[in-house]
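All protein chains of the complex are present and in place, except for one that has been dropped.
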Amino acid sequence: MAEAPIRLGMVGGGDDAFIGGVHRIAARLDGHYTLLAGALSSTPEKARASAEVLGLARGYDTFAEMAQAEAARDDGIEAVAIVTPNHVHAPAAIAFLEQGIHVICDKPLTSTMADAERLEKAARTSGALFMLTHNYTGYPMIRQARQMIAEGELGDVRLVNVEYVQDWMTGPAQGKQAEWRVDPARSGAGGAIGDIGTHAYNLACFVSGLTLDRLAADLDAFGTGRTLDDNAHVMLRWKGGAKGMLWCSQVAPGNENALRLRVYGDKGGLDWSQEDPNALWFTPFGEPKRLLTRNGAGATEANARMSRVPGGHPEGYLEAFANLYSETARAIHAHRRGGAVPGDLLFPTIADGMDGMRFIDACVRSSSNDSAWETP
Amino acid sequence: MAEAPIRLGMVGGGDDAFIGGVHRIAARLDGHYTLLAGALSSTPEKARASAEVLGLARGYDTFAEMAQAEAARDDGIEAVAIVTPNHVHAPAAIAFLEQGIHVICDKPLTSTMADAERLEKAARTSGALFMLTHNYTGYPMIRQARQMIAEGELGDVRLVNVEYVQDWMTGPAQGKQAEWRVDPARSGAGGAIGDIGTHAYNLACFVSGLTLDRLAADLDAFGTGRTLDDNAHVMLRWKGGAKGMLWCSQVAPGNENALRLRVYGDKGGLDWSQEDPNALWFTPFGEPKRLLTRNGAGATEANARMSRVPGGHPEGYLEAFANLYSETARAIHAHRRGGAVPGDLLFPTIADGMDGMRFIDACVRSSSNDSAWETP
Amino acid sequence: MAEAPIRLGMVGGGDDAFIGGVHRIAARLDGHYTLLAGALSSTPEKARASAEVLGLARGYDTFAEMAQAEAARDDGIEAVAIVTPNHVHAPAAIAFLEQGIHVICDKPLTSTMADAERLEKAARTSGALFMLTHNYTGYPMIRQARQMIAEGELGDVRLVNVEYVQDWMTGPAQGKQAEWRVDPARSGAGGAIGDIGTHAYNLACFVSGLTLDRLAADLDAFGTGRTLDDNAHVMLRWKGGAKGMLWCSQVAPGNENALRLRVYGDKGGLDWSQEDPNALWFTPFGEPKRLLTRNGAGATEANARMSRVPGGHPEGYLEAFANLYSETARAIHAHRRGGAVPGDLLFPTIADGMDGMRFIDACVRSSSNDSAWETP
Partner (left out) sequence: MAEAPIRLGMVGGGDDAFIGGVHRIAARLDGHYTLLAGALSSTPEKARASAEVLGLARGYDTFAEMAQAEAARDDGIEAVAIVTPNHVHAPAAIAFLEQGIHVICDKPLTSTMADAERLEKAARTSGALFMLTHNYTGYPMIRQARQMIAEGELGDVRLVNVEYVQDWMTGPAQGKQAEWRVDPARSGAGGAIGDIGTHAYNLACFVSGLTLDRLAADLDAFGTGRTLDDNAHVMLRWKGGAKGMLWCSQVAPGNENALRLRVYGDKGGLDWSQEDPNALWFTPFGEPKRLLTRNGAGATEANARMSRVPGGHPEGYLEAFANLYSETARAIHAHRRGGAVPGDLLFPTIADGMDGMRFIDACVRSSSNDSAWETP
């Protein structure tokens, strides 16, 4: 009694974009979506050409046109993926939310706080769902880490340290991926802190269950002629007394996509690295370290539910991304039937997006203010 | 512009099967196939129920019925995935090949040599394609390893050692996955040597480019009441003078799916582990070890072509599996147009399947003959 | 033409102490010292008993007595190792320096700034040598890292991040090792920041060649009833524009002695972990990571000179410690002959000790001052 696939559209993600292809695979992987329509570029000719290359049923010149036209069709899209540079997130998402079309939006939420607030309002007032692709929360071991902490296996959490380190901006920014990221008009006030720092921050909150109280940040732009940060050091004070550090960098040679989260409590510790995502180190204090694995011995229900294949058969980035799409699909299925979103569903929402925007903003403020402690 | 998806059927792979789900994801991941029809179980009621759960357009009671009915339709399937226990591979594959329907078949090829020969003949005389899912050959780093060796980066190859170690059969065989594997009638004369040893052997051949001359094997069944081997030690003599070892086991606690290949020549060495598939260790003799990565610094064309996302964003088992499906899709697309299979395409064929069968047979013979050297 | 062994004494290090035994092995390992005399405990009976257990030729009740008596002998000790709790370092070291006896002193330099200044004066005015056992600088791969950076292999250094993480103070402080470390009277104003943070800081300076400009620190005492910090987060601003972070903790379950240093420049990066000390990751930007090894392929002269056995035969903590002792022995040999200390010699001196004290002091000040940037 398979559910009919969800009719999906896409804004951005023309055929030379990285993240658009990722969203398409993520939507396809578990078979819950069919991609039908798109406004795949801000340049109409490119948009149409990309739609043809991808074999979309309906290609549009602009997202505004697409939102209206799709809403008017009986067989119009039910959900849209927004995978543009940051500054387009808000207007595009709002256009679809206003038509009651569910939005799956890349991170960070928007490029400005004002945009974020407008989008939040639109999401709150729309009947449609909003999911933000903080995709690292889709990893099975991350789900297990969250569950273990919630169930008290670490005791009282004292430390949440997270780092997200890359090297691809070590030299001059080159290529489409780099160019818009170093442009404040398209990226926003944060460079690395917005692009990857928000991922790290979101992951730390997601797993630990903690809320940030204050932060002190030191942001740098090492790349020649760069105005946005490409490296950020941040000290964290969590509500309730825990502490932490966050480091993100795009100028650290030898690091491809090295996101690592460590959480320590008075009873135990956890250590997870995105580049080895099927493993989670767990140490109950005073006992040997244990290597927990995806869908392997010691897997919790939260881990197994996000897994497709047995332990030892690596799942990766695309599967984690697909997990968010599939969780969202379950929510959309419930919405179709007029029911509530199932209680065990978990995906990043507009609230996480707002939280990330406040985090970027506080980092930029603190760094401008000689690293004074700021409230996000 | 986009090619129309290939109409796909499936034999076996009812909803409680492991490998059926893997094939379905692999077919879906890059968007080249649409699964339309199936005979998903040897029990007709289960077959029909599974087809309904999966939302297939056409469910059949038996593969024979399906082959005939689909061949008779204008919109019938163009290809079929066969994911049954080993003893069904031959009759099912032959039924579809005789109808000119392309076959994607799980490994090992068949359960008996006689079946293998019948199937080989059918594949040779059919105009349809035959692909065997030795899925580990789909990993990007494996492709790079093969390319590097072919281009002489290791010099003359002296050693090819491979191991494939699991632990899930350490205790008594339990559950559907284990049961048929310990039954010679369904599995064939090889236990672990057929189930995973053939993968290891195939990978060693694929990467090294060598052909086996002789082998000496020692097979054991450690599990209580087991007649088929669950552990095999094999010494290898490759044509041209290289040597090697192959160890496969399903009774080694602490190993989930630990397939590892090491190749050494007079100029350098390579080391790859399936559980860390995005990395490949390469050492030019006398220089520091280098960690090559999927789609990262030092990636060859063969590596990049099999990659979807940048280095540091792990791809895994399903992506490697999907690579075979997508390579096969390119071949089927060429076949549709009446053209030849593109020269740069690379996927395991009936020849690999026959080679694997001769390998199993030689291992069983050698082990029965006090580990005498046997020719496969 | 072997040099006669150096006659060595020891203050502290009775037979239940950890670090005393380490110093004795380090002195013995390369055969450059003979331990003859000791005042091994602040309790005279224990001091005498320990001297007997260790088979020392001359046991003393107090270091003051020992300094005088040994200086008066023709065959008196030429050097003394001071391995007491921190608050005894200054008076003991001064007593021996005033007698012209070389001092090998554990870190941190002293427990108070006033003591440090007194000791610095004594070291400056004494003709004897002073070596501080920042033992991690003795690792061969650390020597290689320093050499590579000095020779420009990383280009301009942008980031120096260091962490030193342990877990043994996660619960209540127990045992001799823990007790004095949580007592400000014996340990000084810094807890973890003094005990291990100074090691991390020293290592960062030693390898990078940079000088710290300012720091911002957040110190915590998580352990029940603890007044001294057991966790410290510190942001670093190096002179010349590089940045960094330092994290030290003794309450992070799953970490035994996890000191890790990462340095990144515009041309490459280095990554070293004390628990895997025979390896050093080096990535020239845009090339594959390379795993450099102790005395292996790619070893520099600085690496090879600190190694005893070929690569692949692990050397560890004791060998690194012994390297400092052996470097100091070469200096003492030169001193015996009235010559200058050889120019290629490298061991931590009183200047490093003062630098460490200013680092602790600045961390404590910054943390008390809401993490304001402070100059060390």
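Order of writing sets the chain letters: A, B and C. Residues in each chain are counted from 1.
Note that in this section contacts are C-beta pairs under 8 Å (C-beta built on N, C-alpha and C of every residue); 3 or more make two chains touch, one makes a residue touch a chain.
Here the structure is a predicted model, which is why all the values come from computation and not from measurement.
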Given B:Trp281, B:Phe321 or B:Phe347, the one touching the chain that is not displayed: B:Trp281
Candidate in contact with the missing chain, chosen from B:Asn255, B:Asn278 or B:Ser326: B:Asn255
Option touching the unshown chain, where C:Thr211, C:Asn257 or C:Thr375 are the choices: C:Asn257
Listed residues B:Arg58, B:Arg118, B:Arg186 or B:Lys243, member touching the removed chain: B:Lys243
Residue, one of C:Arg73, C:Lys176, C:Lys239 or C:His313, that touches the chain absent here: C:His313
Options C:Leu8, C:Leu54 or C:Ala123, residue touching the unrepresented chain: C:Leu54
Interface residues of chain A (partner: the chain not displayed): 282, 286-293, 296-298
Residues in chain B touching the chain absent from view: 154, 158-159, 161, 167, 170-171, 216, 218, 220, 222, 231, 233, 235, 237, 243-245, 247, 249, 251-255, 262, 264-271, 281-286, 289, 370-373
Touching residues (missing chain, whole complex) on chain C: 1-4, 18, 21-22, 24-25, 28-31, 52-55, 166, 168, 255-258, 274-278, 293, 296, 308-319
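Here, only the chains that are shown with their structure count from here on.
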Computed distance of Cα centres, chain C from chain A, in Å: 43
Geometric centre distance via CA averages, chain B-chain A, whole Å: 34
For chain A, residues contacting two or more additional chains: 255
